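Left out: one protein chain. Kept in place: all the others.
We call the chains A, B and C, going by the order they appear; numbering starts again at 1 in every chain.
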Amino acid sequence: MDLLPSDDQQQIVDTIKDFLRNEAPVDRLREFGAIGNPDALLWPQLGELGFFALGLPDDRGGVGLSAAEEMLAFQQFGYHLVSPGIFGLVLGARIAAFAGEDALRDELLAGGIKVGLANSRGAAGAADEYHLFEAEEAAWVLLVSEEGAALYPRDAFSEIVRVNSTDSALVLERAKLSGAPRVAISAETDNIHDRALMLMGAYAVGVSEGARDLAVDYSKIREQFGKPIGAFQSIKHVCADMAIRSEAALCQASFAALVMDEGSPDTPFHATASKIVACETAVRNAADCIQVHGAFGFTAEANVHHYLKRAHVADMMWGSLREQRRRILTFPTPA
Amino acid sequence: MDLLPSDDQQQIVDTIKDFLRNEAPVDRLREFGAIGNPDALLWPQLGELGFFALGLPDDRGGVGLSAAEEMLAFQQFGYHLVSPGIFGLVLGARIAAFAGEDALRDELLAGGIKVGLANSRGAAGAADEYHLFEAEEAAWVLLVSEEGAALYPRDAFSEIVRVNSTDSALVLERAKLSGAPRVAISAETDNIHDRALMLMGAYAVGVSEGARDLAVDYSKIREQFGKPIGAFQSIKHVCADMAIRSEAALCQASFAALVMDEGSPDTPFHATASKIVACETAVRNAADCIQVHGAFGFTAEANVHHYLKRAHVADMMWGSLREQRRRILTFPTPA
Amino acid sequence: MDLKFTAEDQKFREEAREWLNANVFKERRPHGGDEMREYDLAWQKCQYDGGWAGVSWPEEYGGMGLGLTRQLIWYEEYARANAPDNHLCFVGLNHGGPTIIAHGDADQKKEHLRSILSGEKIWCQGFSEPNAGSDLASLKTRAYVDGNELVITGSKIWTSHGHLSDMQELLVRTDPEAPKHKGISWVIFDMNTPGLELRPIEIMTAPNHTHFVQCFYDEARVPLKNVVGGLNNGWSVAMSTLGFERGTAQIKDQIRYAFLVEEMIARARERYGAAFLDGDEFGSRLAQLRADMAAARAMTYMVVSRAQHDVSPAMASLMRAMVGQVQQRVRRLAFDIIGADGLENPEDDDWVYFYLRTYATTIAAGTSQIQRNIIGERVLGLPRS
Partner (left out) sequence: MDLKFTAEDQKFREEAREWLNANVFKERRPHGGDEMREYDLAWQKCQYDGGWAGVSWPEEYGGMGLGLTRQLIWYEEYARANAPDNHLCFVGLNHGGPTIIAHGDADQKKEHLRSILSGEKIWCQGFSEPNAGSDLASLKTRAYVDGNELVITGSKIWTSHGHLSDMQELLVRTDPEAPKHKGISWVIFDMNTPGLELRPIEIMTAPNHTHFVQCFYDEARVPLKNVVGGLNNGWSVAMSTLGFERGTAQIKDQIRYAFLVEEMIARARERYGAAFLDGDEFGSRLAQLRADMAAARAMTYMVVSRAQHDVSPAMASLMRAMVGQVQQRVRRLAFDIIGADGLENPEDDDWVYFYLRTYATTIAAGTSQIQRNIIGERVLGLPRS
C-alpha cells in the first residue's frame, strides 16, 4: 500500500510539469482570456509526448499504464488551468479505442484535432439542451453519461448559439442535440463516466493546489503593517485551511484512481467522492485565494479569478456538487 | 413607527427584570439543575404582579395591553431561563378566556396551578406520541397546533414515561395522547399558534441575549497573555457576531408582535420568521459563549450550558428550525 | 412600540410612490462607460428636478430637509418602484456631500453640494493606497503648502469609477512629521487638475470591465480653500465620512435584497418544482434568508426608531453588519440555484455579475473586521485591541 507516486510515476509528473511551466504558464490566460483559449495549439506536442495515451492499454494503442498515471497528469493539467478540451481528447481516444476505431483513435492521440465537451444544462434547460465547451472549431463533441460515452460530429447539434462564458478563457455555446453519435461505447464495455468523474476530480485537485500556491506565494511577498501578511494568523490560517482541503482532495483522487485500476465495485463511489471533495475544495480555495489577495484579488490583473471560474466549470461538468451529492448516497457502503 | 418600548412598556420590562434578578438568577439552575425546576414556586407571585395577563383583553379578565408587552415579558423570561411552563400558564389562560371558562382562566392567571407543555415528537415518534415538558405535577397540559389550541387534563395522556432530559433543569416525559381536551378553541377564534411561535421567538431572543452578556462579561474579566481576552480580536469578533444576531432576533420579534397587534394577514409569516431567526441565534450564541469561556465553558460550573440546552428546547417546541423553514416558504410575500 | 406612520408620512409615501411610478427610468442601466455616467446623472437630475433629491439634505442646497422616517419611506418606495441604483452618485450623495455638510465652510457648501444633488457632478474616493491596504492611516500621498495651494504627489488605488468622475474626496499627508493620524488632510480634488493620470484596473466580473482606477498625482495643485475641516484634521473628518458610508444608504439595499429573495424563491419554484422547497438544501437556505431578510428590515426600522430617540449611532453598525452578511449569502445562493446557467455571464442579466461582485465584498472583509471592532468596543464596551 503506497499512495505516493513511484519514481517512474514521479518522472512522468516532472515531465508534464516542465512542459506546462514553459508552454502554459497561467499568465497566458491574461492575454488570451477574453478571446478564447490558445491551449489547442499545445495538443500536437502533448500528443507526441504521449500524454493522451497514458491510461490506454498497449494492445489498444496506448502507453499501457494505469488510471493512476492519468490522475497524476490531470492534476497537472488542472494546476495550469489547461483547457478542458483535453478531456475530449483523452476520453475520446478511449472511446475510439474500445469501439475499434483505430484510425480515429490515433488521430486523437496525436492531438491533431479538437474535441469539444457537451454537458447537460440540467435543470437550467430541457433534456436535449446542452452546453458545448471548446467546441467551436472542433470536429467532435464528447458526451458522457452513466449509460455510456460517445463522440458526436459537431453537426449532430443544432441551434448552436455562442454565449458569454463566465470563464472567459473558454468558448461556450448553447445547443440542442438532434443527431446521432458516430462512435459510442456502453458503460459495460468501459465505464468512461467513472473515469471522467475521477479525472475531473484530479483536475480540480490541481486547480485547488494552484490557488493554494498562488495564495501562499503572495502572502510571503506582500507586506502590511511592516511584515509579510503570511505572518498574520488570519492569513496563515486561511492558507492552512487551503492546504488541508487540497491534501484531502489529492488523497481521495489517488485512492479513487487506484480503486479503479483494481476494477473494484467501489469505483463509482470513490470517483464520485473524489469529484465532490475536489470541486468543493477548488471553489473554496479559489475564493480564499481572492481574499488573501485583498482588493488586488478582485482585479483581472491577478490570475486568481481564473481559478474560481474554472472551479465552477469543473463542478458543473458531468453533474454538479448538488447532483453528485445526491448520487453518492445511492451507492452501497464501500469496503 | 417606533420599535423601541414606550415609557410605560419600559416600566413593565424594568419591573419584570427586577423581579427576576432577585428571584430567579440563572445561578439557581446550578443548585436545582439535576432535579427539576423550582420556577413553579414563582408562579403565584408573577400572577399577582399581573404578568400572565398582559396581552389578554380587559373584557376577558386581562390587563388589556398588547402582544408587544407580552413579547417584552417573554424576552425577559428567556433571559433568565424561566421554566417554559410559563408558556402553559399564559397561553392556557388565553384559551380559557376565549372559551369562556372564566374560573379556570382566573386560576391560571393567578399562577395557582401548573400547566405542562405537550410537543409532538415529530419524525422521532408516531403521530400520537408527545414529549411533555414540566408536566409532572401539572393539572393541565397545553397543546398548540396550526388548527387550534387546547388544555388537556394530564390523564388524557397514557404510557407516560419519565426520560432523562438533555436540558436537565426540565422534567421531560414521553407520552401518548389518548384522551380528549377539556377546553379548546379553534385558530379562527384566536390564533394561539402564531402567538406561541412569536412568544417563543421572544423567549429565544432572551436566551440569546443572556448568552451574549455572559460572554461579554466574562471576556472583560478573564485575562490571558496579560490582558482581558475581550481585547483579542478573535474573542471580540465572536462577541460582536453574537450582538449582531441578537439585535436581528430582537428587531424581528418586536416587528412580529406589532404585526400581530395590527391583525395583519402577515402575522404567521412574521411569527415564523421570528422563531427561525431567534432559535438559530440562541443556539449559535450559546455555542459561541461556550467557546469564549474556553475549557471552563464545558463544565457544569459555568452557566453557559443551560443556555445551549434551553435553546435546543426552544427550537424544538412547536416545530424545529427544519419544520419552520419548510413552513415559511408556504406563506405569500409579506407587505 | 408601534408600526403606524403618521398621516403626513402616509401622504409623503403616496406622493413619492406616485412620482416614482411616473418617472422611474425603465431603460436598463448600462454596465459601464460614458453611457452609465450619462444614465446615472440623468436619473439623478430627474429626481432633483422632480423635487425628490436629498430627502434628508438641507433645503438651502436643494435637499428636502426631512427626517430619517421620511428617508426610510423614500427608500422603501424607491426600491418598490424598482428605481435604478445610480452607483456613480453614491460617493457624492453618501460620503462627499455629507462630509461637506458636516465639516465644510459656507463657500464649500455653496460651491459643491447642489451640483451633487442636481446630477451635474460625479464624485469618487481617493483613500486607499497601493501599500496601505487595511492600514489606511499609513497613507503616503504627500501634499505641501505652496502659497495658497496644496501640491500633491503620490498615488491612490481602488478608486471606483475614477475615470467617470468629476471630483474626488482625497486624503493626503500634509504633515509628515506628525503622528500618523495627525498629519492628514481631507481635500476636495478636481479630476481635471493637471498632473493627474489615471490607470484603469480591469476587474474579474467580465473581460474589459473597468471598475477601479489607480490615480497618479504628480505635483497636482489644489487651492488651499479646498481643504475641508482644517489642515491636518483629515483623519477625524474621514472617520466621520466612513460613518456615513453604509448608513441609511443601506436601507435601500436591504429592501432591494428582500425583493431579490422573493424573486429567487419564484425562480427556484419554477425551475425545480414547488415540492422541492420542502426540506431541500436550497429550500432551507432560501427559507433562512427569507426570515433573515424580514429581520434585516425590522433592524432598519429599529435604526430609524433609535435615531428618533437619540440612541448611540454605534447601534446602527449592527444593522449594517447584518445586511452586509446577508447580501453575500443571497448572491451566492442565487448563483447556486441557477445551476449550469451560472456558467453563462450574459450582458443582460445580473445574477452572475453580482455573484462575482460579492468577491469584492469579501475583500471588504477589512471593513467587516473594522465594523466588528466598533461593535465590540462601542456597543459592548470591550477593551480596545
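The criterion applied here is as follows: a contact is a pair of C-beta atoms (placed from the backbone, for glycine too) under 8 Å apart; a residue touches a chain by one contact, two chains touch by 3 or more.
A quick note: this is a predicted structure, and the numbers were derived from the prediction, not measured.
Within the whole complex, the absent chain has one touching residue among B:Pro25, B:Gly112 or B:Gly125, and that is B:Gly125.
Only one residue in the set A:Glu23, A:Glu247 or A:Glu301 touches the chain that does not appear here, and it is A:Glu247. The set of chain C residues touching the chain not shown comprises 276, 279-284. Residues of chain B in contact with the chain left out of this view: 33-34, 119-125, 131, 163-168, 172, 174, 223-225, 287, 290-291, 294-295, 297-302, 304-305, 308, 312-313, 316, 320, 322. Residues 1-6, 9, 68, 216, 219-220, 227-228, 230-233, 235-237, 239-241, 243-244, 247-252, 254-255, 257-259, 262, 269-270, 272-273, 276-277, 280, 322, 324-326, 328-329, 333-334 of chain A touch the missing chain (whole complex, contact as defined above).
In this text, only the chains that are shown with their structure count from here on.
In the absence of chain C, grouping the other chains by touching gives A | B.
With centres computed from CA atoms alone, C is the chain lying nearest the middle of all the protein shown. With every chain reduced to the mean of its CA atoms, the largest distance from chain A is reached by B.
If each chain is reduced to the centroid of its CA atoms, chain A and chain C end up 40 Å from each other. Annotation: 52 Å between the Cα-based centres of chain A and chain B. Counting partner chains per residue, chain A has no residue touching two or more of them.
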